[in-house]
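Removed: one protein chain of the complex. Kept in place: all other protein chains.
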Amino acid sequence: MTEEVASVESLTLTFDKIDAPALADVSFCLNEGESLALVGESGSGKTSLLRLLLGLLRPTRGKVRLFGQPLDDVDGEELRRIRRKCSYIPQDPFGGLPPTLSPLQAVVEPLIVTRPNLKYEGTNKAKELLSDLGIEETLWNRKLVQGFSGGQRQRIMLARALITDPKLLLADEPTSMQDVSTRMDLINLLKVYLKNGMSMIFVTHDLLLAKAMTLRGIVLYRGRMCETGPTHLLLRDPLHPYTKALVSALPKLGKPIEVKVKRRPLPVGFKGCPYLALCPYGFDRCKDLPPMKQLSDARSVACFMGDTSQGT
Amino acid sequence: MSFWRLDTLFLAFLSLLALLTPLLGPVNEAVAPPFCKPLWLDHESGKPLSLNAKDNSLSFTWESKPPKTFSVKGTVTFEGVPKSAALLLAGPSKTYKLVDLAGYRNFDVDIDSRDVPLKLFLGLSPFVDVSNVIFSERGAYSLFIASDVKAHLDLNLNIYTGKWGIFGTDQRGRDVFRLTLAGIRISLLVGIFATLIASTLGMGLGLFAGYLGGLADSSIMRGVDVLLAIPTLPILVVISGVWGRGLWQIVFVLSIFSWMGTARVVRSLTLSLREAPYVEGLRALGAPTGYILARHFIPEAMPLLLAQMALGVPGAILAEAGLSFLGLSDPLMPSWGRMLHEAQVFGAFTSGAWWLIFPPGLGIASICLAFISVGRRFEEMADPRLREMAER
Partner (left out) sequence: MMRISSLSATYPNGFNAVKKADLKLSSGEILALVGESGSGKSTLIYASLGLLPKGSSVSGKVFFDDIEFFALPKEGQRKIRWKKVSLVLQGTMSSFTPVLTIKRQFLEAMEEHLSLTPGEAMAKAVELLEEVGLEGNFLARYPHEMSGGQKQRCAIAMALCCDPDYLLADEPTTALDVITQAEIMNLLKGIAKRRNMGILMVTHDLALASSTADEICVMYQGCTIETERSDIIIKSPKQPHTIALVRSLSMMEE
């Protein structure tokens, strides 16, 4: 019986004075050793979701559980203990690393911070990780403020996240700045950790990358779940119009891109399907929010079209 | 960017001078008559002379117009008690008896040409200038003892011509050049200490206000607003009236009134640093606030802080100089502002005695310029945009 590592239930997050919720009614469950992709573009709420999972934000409604413990019910010391089993890679490689440290110091820092009394003396593990990730030894002691490219910074952030051997890795677009050739190296390194029992939530806008990294995926649009299922099925046989648009928008070698979208401005406070903003279909009944329908053991869709039994 | 440029070299040189000047001896003693002009300015008067006579006599020539004053100081020891003895100063044609030494075994000589007893002893009116009379001729002079018992002398003859030193003397007869050198110490002390205390205070309060936010932030910022509204100089005047005029009073008050700028700037920086993703990551790992502030925020604020400090020093120096110029500082403290105050009070400005005004004035201006130049370079290091402008 594998342990549950993270789960959210009907998670909703609304910011003050902003009408549209950042996240609405998101639920999923992640077990030990599993990897889950959160697919969506900017504005889909994926970054807020990660921060909610770590307890850095309080949800407006709904529950978050980490390693079985509900986050709203846990005291400071216990919360700290749970958080130390996680690692978070933020999306911005320039703000995600402290500029006054060197790569070596930045990678060792999580080990210092998570020890009592803030004492840790070793650097070998950090050096190993840095060379595995392709950062040359000559750069190990140069201050981060002195010019490292976005790609290098992302790799250093990955080392910084992996050095504590986390049980749960929350990664927000960790390979967006990599060249195609180095991307495979990072993916393979992550796969090694996954094989050793690490669980991962991988946020990306790239469905192909999601397929390479994870087995299961959730597609988010403007804070709502559109579709869930095995990632390779999301690619091969998308059900929700948004997933279909994402798949067809992916540049494929040698094939022209054809995306069918129809842009519609939605009135403020619109309570129907958010994808109506782009959906090439868009029926009258879409003015009501389509419920999340479980289609099979692993797949569910929130669209009136994906519901074959009810037709259009 | 190389550290050693003109400004840093200049400041290092000044610091060295500041450290070494105490070795030159006390500065508040009179070394020459008051209001002497600088040596190189006055070409008519003769050079001042300082001679030491041992054993029996001292000979010298005097080839210029009569000096302003002269003095003879020292001891005369006889090998017995003379029945008749005197200290004589002989000129080309006449000899003058300066003091009668008969009946003394040891005598401490302390004669100044301005002394009225001496004038009376010489048979002159108290309104006559003794040195004018004695040194009226040009030629050979000698100072000696005439007695019936062997005598040993250890006398210092000093002849003052109204010229002295590199910058002359002030109203108390103090060497202005020595005073100028001594002023470096005061300016550096006040400038650096006041700014150091103010910056530390400002950084601490700015960090707290920025990181903690809420009530701490509002109260600190309201404090800043209130203190900024208070004009510094009048307060300094009141405090020096109430507390006395000392160096450390000035340092204290300047510190209290200078930390606000730094606090504001550090607070803005902290506010923006607080939102950085890596800070969130560290908080998620459970890093204590103190660790984040000490390990990350303070190093990031360093270049900014250094710039603020370097640019704050001229302010403190000028404030101190201003206060001293108004006469509100310790009269025994050889500060440049005080020198300017005394110059003004004793009419140097109106009589055109510029050598009393330029040295302290230039001193203040140059030290402030040097600090601003260094501060500007720190600013360039802190703010990349300025660096680009500098490199174009």
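Labels A and B are assigned to the chains in the order they are written; within every chain, residues are numbered from 1.
Here is the rule we use: a residue touches a chain if its C-beta (ideal position, glycine included) is under 8 Å from a C-beta of that chain, and two chains touch if they have at least 3 such contacts.
In this text, all values refer to a predicted model and were calculated from it rather than measured experimentally.
> Which displayed chains make contact with the chain that has been left out?
A
> If the hidden chain were put back, which of A:16, A:77, A:121 or A:179 would touch it?
A:179
> Looking beyond the chains shown, say which of A:76, A:116 or A:254 touches the absent one.
Once the missing chain is taken into account, the touching residue is A:254.
> Which one touches the absent chain: A:162, A:246 or A:286?
A:246
> Which positions on subunit A touch the chain that was left off?
41-42, 149, 151, 177, 179-181, 183-184, 205-206, 208-209, 212, 245-246, 248-259, 261, 278
Throughout what follows, only the chains that are shown with their structure count from here on.
> So in the complex, which bits of subunit A are touching subunit B?
That would be residues 51, 54-56, 80, 83-84, 86, 88, 90-92, 95-100, 109-110, 113-114, 118, 164 of subunit A.
> Tell me, which parts of subunit B touch subunit A in their complex?
276-278, 280-288, 291, 295-296, 299-300
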